[in-house]
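Only a single protein chain was left out; the remaining protein chains are all shown in position.
As written, the chains take the letters A, B and C, and residue 1 is the first residue of each chain.
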Amino acid sequence: MAKKIRLGILGGGGDSLIGILHRVASQINDNYEIVGAVFNPKFEDNLAFAKEIDVPTDRIYKDFDTFIAEEMKLPADKRIQVCSVLTPNFLHFPMAKKLLENGFSVICEKPMTTTYNEAKILQATLEKARTVFAVTHTYTGYPMVRQMREMIKSGALGNIQKVDVRYYQGWLNPVIHDKAKRASTWRLDPEKAGISCCMGDIGVHAFNMIEFTTGMKVKSILADLNYLYEDNKMDIDGTVLVRFDGNAKGVLRSSQIATGEENGLAIAIYGDKGGFRWEQENPNYLYVMSDDKPLQVYKPGHAYNSELSLSGTKLPPGHPEGIFDSMANIYLGVAKAIRGQKYNDGEFPTMMDGVRGLNFIESTVASHKNGNTWIKLD
Amino acid sequence: MAKKIRLGILGGGGDSLIGILHRVASQINDNYEIVGAVFNPKFEDNLAFAKEIDVPTDRIYKDFDTFIAEEMKLPADKRIQVCSVLTPNFLHFPMAKKLLENGFSVICEKPMTTTYNEAKILQATLEKARTVFAVTHTYTGYPMVRQMREMIKSGALGNIQKVDVRYYQGWLNPVIHDKAKRASTWRLDPEKAGISCCMGDIGVHAFNMIEFTTGMKVKSILADLNYLYEDNKMDIDGTVLVRFDGNAKGVLRSSQIATGEENGLAIAIYGDKGGFRWEQENPNYLYVMSDDKPLQVYKPGHAYNSELSLSGTKLPPGHPEGIFDSMANIYLGVAKAIRGQKYNDGEFPTMMDGVRGLNFIESTVASHKNGNTWIKLD
Amino acid sequence: MAKKIRLGILGGGGDSLIGILHRVASQINDNYEIVGAVFNPKFEDNLAFAKEIDVPTDRIYKDFDTFIAEEMKLPADKRIQVCSVLTPNFLHFPMAKKLLENGFSVICEKPMTTTYNEAKILQATLEKARTVFAVTHTYTGYPMVRQMREMIKSGALGNIQKVDVRYYQGWLNPVIHDKAKRASTWRLDPEKAGISCCMGDIGVHAFNMIEFTTGMKVKSILADLNYLYEDNKMDIDGTVLVRFDGNAKGVLRSSQIATGEENGLAIAIYGDKGGFRWEQENPNYLYVMSDDKPLQVYKPGHAYNSELSLSGTKLPPGHPEGIFDSMANIYLGVAKAIRGQKYNDGEFPTMMDGVRGLNFIESTVASHKNGNTWIKLD
Partner (left out) sequence: MAKKIRLGILGGGGDSLIGILHRVASQINDNYEIVGAVFNPKFEDNLAFAKEIDVPTDRIYKDFDTFIAEEMKLPADKRIQVCSVLTPNFLHFPMAKKLLENGFSVICEKPMTTTYNEAKILQATLEKARTVFAVTHTYTGYPMVRQMREMIKSGALGNIQKVDVRYYQGWLNPVIHDKAKRASTWRLDPEKAGISCCMGDIGVHAFNMIEFTTGMKVKSILADLNYLYEDNKMDIDGTVLVRFDGNAKGVLRSSQIATGEENGLAIAIYGDKGGFRWEQENPNYLYVMSDDKPLQVYKPGHAYNSELSLSGTKLPPGHPEGIFDSMANIYLGVAKAIRGQKYNDGEFPTMMDGVRGLNFIESTVASHKNGNTWIKLD
């Protein structure tokens, strides 16, 4: 009845962190079996890695085209159902597109594509394909992030009037100040990373967090980006002013030179009836504020939480949820969708989230280049 | 080369939390494949559950004796190598004993047995069997707990002079105050749970945490336990004074009526050169204190951590580790041991930890019954 | 109408920390004017200090006897009304006694006396004198400590079933491990400090915190104290098991060798309806727990607080209260009492608190010396 879903993996071999994250997450809820892959560009590495993690080698393919060709020869009940795309950014678009065109479901790492235009093409492709497509905005899988979304939807904060999101990391700090290192890091190379470093890599997660939690669309943005050396013009830091419909405003701050910060994604949301504060590094604490009552601290797994939040909690309160749980929750949502089971809106980020992300990244860079002017999002 | 280890599971079917925890943890590091099981006492439930989580049903056995008999007929390279024992407490001993006698390795939930005497018998059995045996004191798998152990071993705190450990939960509070509920809860029934509720269930984790982190043995204890109603004499709260060799002393506090506490295991350790504070609910923060320097906060995944700590971290700093990671780290250690690979002392809790635990539980109850007198541990 | 109260000070000259604390606190609410003093044992130091802090020198006396003799010659409306006793411990008793006998009110540092017997004599003296007497258990002046007391009184926690209090400091750690220093520190000298170091100095604050917040009396105790060197037998660490009427139990932990701890007084209280956690180092956060609702964080100055709590808050929420505020709140309570104004029970610690403290200290040492047996408090 609950036969495991046949999962294929593209990329993520060796000690790729993103490979580990997806592989672990896919195994957490007894839903997926890895049956085929192109883990590495070189076939011998690919095979060696499959052996190392003990995945059968009969469907380890030499390249992506062979993957598609061979899988399409298999009968539907043997063929891979969903494929995780963990390759370098510029490959996301062609791979995802071809997968969709051949009827596969897709779990795609972010950024979904390298341009907004590609994102819109992919969106059109999905409309024809009618399969399941998820972009891994992993942080939306945390139970307390889901709780924010549901509480806002039910009116707990009233009308949203202010949103403040931050994503600060420090790991690029020693890279950017070393001439040789900054010249050889792919994230700082526009050929490989696309139009933006900081906004494309982490700012877009912050942007997604705003729209996921509030259920509101950002209508226009004004950006000021920063770079530190003349020989490298990819943004490594920036602030984006955002406006919603009505009088709500906000600010998005993102930096990769916030020296000593680890993975500092955090959000504060204020409505006329209450406010929220949440931080990714302590993901099990949701602070709920109001004008006149004591601060409340919501934690996962309690009966007072929403159904969407509880669907992402496997153990009782006090057993810390980690990043694997968060990603696993997204895989769980995708599994429900593939199996045609009922699931809540918000259980996994859809292609629309990917499209919005690219719209945000390109607009941010444009605003900065225009001399910090307002740009409307589509 | 890294062929997956063949894992059997006893108990943990349905929505057993401990079943989920072990199953997820076993899958996290690409080391185990579940090939056989007796998930439930009733064979039809057992089969249904295997189908639900899509485990092949050919080695789902009708009971434990059949499990042993059938597995022993298989050639060594097909036979289950290690078996997780997740059954009710009183079954741990007979199952673990028979598994060891038949040459299986064992991952056993705690308490390892229900009496100290059984624990010593099991220890003798293991000495003959020479297989791998782990007791799942899960919390020792956290990277920062491992870091404490290694830093103490390397002398970072100097001579330990004071240890203070706490394990406070509140979930039994509404149970204990309801006459019907307290009469029907298995943990409060000595027939099912053994000699102790609070100390047997959670106090023993606190005890293990002391010995794991400090590397010191508790030499004697004095206990004061508490119960609230005449109709139920199982301890639901207690404090244990502890003494080590030399002048070091400590205190262990454990309660299941700490209303509103979730899973509040915490430890503070003070030596003549420095001190530590750590809490399970925020497991990625290790506070390191000294006489004259600023407080330091150690976090997982940084190069400044010990090898033992880093072996339990899969992602970069700032990606929160959760309880699944912790249990997965123990499964990883067991996998290394089964494969005959090099591993660090401390990568999984051994039978000795189980034996010490039972010694602690029985001594604690004896001290209380004697009118709060000191009892030497063996 | 609100003429300032005439305050005398005994001790606390030079850079005495306790002198600064009392002097600042006395000035915070516009209630006291320092009009006379014996700040230092030597008259010239005494005068010099008075000039340094610009207190008129006409009532700076050469010793305590002169202080009494000269003040008694003054008419009642010029005479000092209340005297702060900040001298070394062994002088508290004779000074406080004589002050009371001559009709002065007294604000006495703790420990109130050096023996329980003296404490009872002083109590009898006060009964005759009928003036105002406060012992400065400073920490009871914090708004959130007062809030705990009032919430417990109003039944917010239901029946108290468990109390856990801690007072950990590390500053004696480098002293105790240095032979010369430990031989020359007055707190480690029974001649000067009395029967106990750790329990007498800080354990007694923890004891007072239990009784102040819960409104319950500790009925009996069992203590285990610790010392580290044969050449010094004053306790520098200890744990005390406590019992109340009914089934409530608790534990009091106190240490001066908790390396790296600053001034770590903290309390957790659990009733059948809820629980509290509070820490002196972050005194403006009161954590309120229950079985099934989100954790609540109470902070000072909000309308949801009790009258007793609000009486100790001068500014709006978010303006941190510090230790001076806490002591100032006690001075404010004493001022109200001296002026015959209405005040709430709990606004300042009374002689009864001092008497209980000495009963606790002596019983703790006796329990330890008896081999860790239970001792009933009076």
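In this text, a contact is a pair of C-beta atoms (placed from the backbone, for glycine too) under 8 Å apart; a residue touches a chain by one contact, two chains touch by 3 or more.
Remember, predicted model here, so these are calculated numbers, not experimental data.
Asks: Of the residues listed, A:116, A:270, A:298 or A:324, which one is in contact with the missing chain?
Replies: Considering the complete complex, A:270 is the one touching the chain left out.
Asks: Given that one chain is not shown, which residue among B:288, B:315, B:338 or B:355 touches it?
Replies: In the complete complex, the chain left out is touched by residue B:288.
Asks: With the full complex in mind, choose from C:20, C:74, C:156 or C:175 the residue touching the hidden chain.
Replies: C:20
Asks: Specify the residue from the set A:3, A:42, A:78 or A:177 that touches the hidden chain.
Replies: A:177
Asks: Which listed residue, B:22, B:299, B:319 or B:336, touches the chain dropped from view?
Replies: B:299
Asks: Considering the whole complex, not just the chains shown, which residues of chain B touch the missing one?
Replies: For chain B, the residues touching the absent chain are 288, 292-299, 302-304.
Asks: In the complete complex, which positions of chain C touch the hidden chain?
Replies: Here the touching residues of chain C are 1-4, 17, 20-21, 23-24, 27-30, 33, 51-54, 169, 171, 261-264, 280-284, 299, 314-325.
Asks: In the complete complex, which positions of chain A touch the hidden chain?
Replies: With respect to the unshown chain, the touching residues of chain A are 157, 161-162, 164, 166, 168, 170, 173-174, 177, 222, 224, 226-228, 237, 239, 241, 247, 249, 251, 253, 255, 257-261, 268, 270-275, 288-291, 295, 372-374.
Note that only the chains that are shown with their structure count from here on.
Asks: Could you work out which chain's C-alpha centre is the most distant one from the centre of chain A?
Replies: C
Asks: Quick one: report the Å distance separating chain A from chain B, using the average Cα coordinate of each chain.
Replies: Whole-Å distance between the two chain centres: 35.
Asks: When the C-alpha atoms of chain B and chain C are each averaged to a single point, how far apart are the two points in Å?
Replies: The answer is 43 Å.
Asks: Need the CA-centroid distance for the pair chain A / chain C, whole Å please.
Replies: Whole-Å distance between the two chain centres: 55.
Asks: Would you give the residues of chain C that are in contact with at least 2 other chains, written as numbers and ranges?
Replies: 295
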